[in-house]
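Not every chain is included here, but those present sit where they belong.
Letters A and B mark the chains as written, and numbering starts fresh at 1 in each.
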Amino acid sequence: MENTELKSVLETLLFITDRPLPIGQLCKVLGESDAGRIGSMIDELKSDYASRSASVQILEIAEGFQMATRPEHAAFVRKLYADKMTLKLSSAALETLSIIAYKQPLTRAEIEQIRGVEVIAALETLLEKRLVRVVGRKETVGRPLLYGTTPEFLRHFGLKSLSEMPPIESFRPSPAQDPPPAAEPAEASLASQNPEGA
Amino acid sequence: MTPVVKDYEVHLEMFEGPLDLLLFLIKKNDLDIYDIPISQITQEYLSYLDLMKDLNLEVAGEFLVLASTLMQIKARTLLPSQDSEEEGPDPREELVAKLVEYQKYKEAAKFLEARAERFKDVFYRGSPHFSDEEKTLSIGVFDLLATLREVLDRAEEGGMEVAGEEFPIEDKMRKILHLLESRPYVFFKDIFQDERKRLAILTCFLALLELIKLQKVFARQDGPFAEILIYRKEAPASAEGGIDHGEHGTQERP
């Protein structure tokens, strides 16, 4: 690949990636064996960006390269994401989430069996907030989707791993205690999560 | 009636409904949606239903409801026309209206598909990654069934069946894979080449479905009602340099 083309593809990759890309991986994707060449192309890109005072920069972080915003505009980025940071969950969503956390992977029908009500609205909220994801399909009739929790789930609840969750048996209700009635899934949180408030 | 083929755990995911089948038959026979020959369509519709039962496919209740609607319309056309006003809504008109309505959305779906194809090469930060590729039969179930029907029609009539004769599905799966060993694809019909017995043909068909489900082969059709081809599925090339999203179906946001 010729230099201009290589630089252009590099720019594309550094833009689109959601994690730092090591030189080795860039070589593989670009089909280029000369890591030194990739390195100097990145340097060129860096100085191109700097010389036109672009508001985006190419950073070398621990494991690799990635585009990032410059600190000058941090206030605006924070403002953009301000609404997103607050995460309020309805009790229906929380109950659904705890069922998934303890019983994963499981299907929607299995969650509904436990909760005794439809959970599609709660599930949609959890998917939207990336607390839950599809982890595969169950090999039964219809191959229903299987759900599990995400790394975001752990981060949000301050857990290092799933094993940090208390054993489910510790929540066994005392005989007298009735479980609270299943609450309506509240739609409120959807709008606030969406920055444009669509 | 019990299904002809029993005890096989082959399940075809059927997301198509009775309206899809009717629209398929209308297109296949080049009929006018506003002027459907009701006897012909009813007979064909019922024969597909029988075939689906023979294959032990899960036939949704809606299929049976529509079957009885069709027979009701057919019965009406045989009666001398009377004051139809008293009999409430004309079931034929209702059915045509439903078909026309649904047909619009089927065309709109094609519009969407073409759009997605045009924009498939533009990526955004935050474009979702798909860890579990949507499994789609690239051809319709009814296209498969239509071809199967042709094969069955050509085969010898059922009189030759030997009671208790067995056609293990595994044998048929091996046979199909064997056919594909020396070439990249075969015609769908070629799979049934040396089969003469109804049960053997049905079993062969189920074997094919199973292989599709196991992603050992895939079916392709270039254009509506064109010949169906069965391809061997190559082992996926190692995703060199790819980010492993196995544990990362969702993206982390800032």
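One rule holds in what follows: contacts are C-beta pairs under 8 Å (C-beta built on N, C-alpha and C of every residue); 3 or more make two chains touch, one makes a residue touch a chain.
Since this is a predicted model, take the numbers as computed values, not measurements.
Counting every protein chain in the structure file, not just the single copies shown, gives the formula A x2, B x1.
Operating definition for what follows: only the chains that are shown with their structure count from here on.
Inter-chain spacing, taken between the CA centroids of chain A and chain B, is 36 Å. Against chain A, the residues of chain B that register as touching in their complex are 11, 13, 58, 123, 125-127, 131-132, 135, 240-243, 247-254.
Those residues of chain A lying in contact with chain B across their complex are 15-19, 25, 27-29, 77, 81, 84, 130, 133-137, 141-143, 150-152.
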